[in-house]
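Only one protein chain is missing from this complex, and each of the others stays in its spot.
Let's look at chain A:
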């Protein structure tokens, strides 16, 4: 049921130059409130890429619209480039990797965990990034969740391997968010739809289906460079192995404040609980890995402070504590 229809040439006329006259494959993946996401090729016919277009909003004042679009595209691109330079670029990213022999732990490993920017036109309102192979973390958790139901085991029953796999995935999540925060970036829209699970396997396989429309950007993708060792022969669809890649930095900001980081975690906590109610109790793994995980970057005092702030943040909002 995958709709892989490429846009016809006539349907492309409203796209920005140069995409309005191109005959390359161009597949609409998602339509969010702010932008359209297409799968296409870039720089070479064999290089799949994600094209994010922020269309003109006619109901806004044109000058304001231009400024806003420009600012948002640039902010997103800047964050992505900053993260791809993490650990190797001068300036903020000049922080040395803790132990080069052990490989990148802590914040330095972040650069492989976001899509790289391939092309950008802030006046034209578009951004092209690498296409990430695999499915969303949301889909992955759904799969495991359904399998758990079929097996019929309750929580704690033996053979509930799904739980261990999930815990591993959630720990990964906590560590990745920790690395992100340690880089001085706050994602702004942390949900399991904004995380991809990129398989380690180098063998090509069919990409999983898009998560449906209406989401801001589920992000199927293409074989990125396999930096990791080849994994087992388990079908990628079953395994929860792989790199956890963050996508959609359209709401990201560069911040080191505990408040912003705590809110980032809170958004994830609430989104997770509402999308994956059966797994809600496992969310503690995420926070645990964030504050104590070896690969986190926020392990130590910084992470502890953010978790404490998170407790404050939880008390706010509708029907929450009215003390003080």
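Criterion: a residue touches a chain if its C-beta (ideal position, glycine included) is under 8 Å from a C-beta of that chain, and two chains touch if they have at least 3 such contacts; residues count from 1.
Rule of thumb we're sticking to: contacts and distances are computed from a predicted model.
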| item | value |
| --- | --- |
| Omitted chain, identified by the protein name its UniProt record gives, among "Proteasome subunit beta", "Serine-threonine kinase receptor-associated protein", "Nuclear transport factor 2 like export factor 2" or "EKC/KEOPS complex subunit CGI121" | "EKC/KEOPS complex subunit CGI121" |
| Options A:81, A:163 or A:271, residue touching the unrepresented chain | A:81 |
| Contact set of chain A toward the excluded chain (per top definition) | 17-19, 21-24, 40-45, 47, 74, 77-78, 80-81, 84-85, 87-91, 111-112, 116-124, 130, 225, 227 |
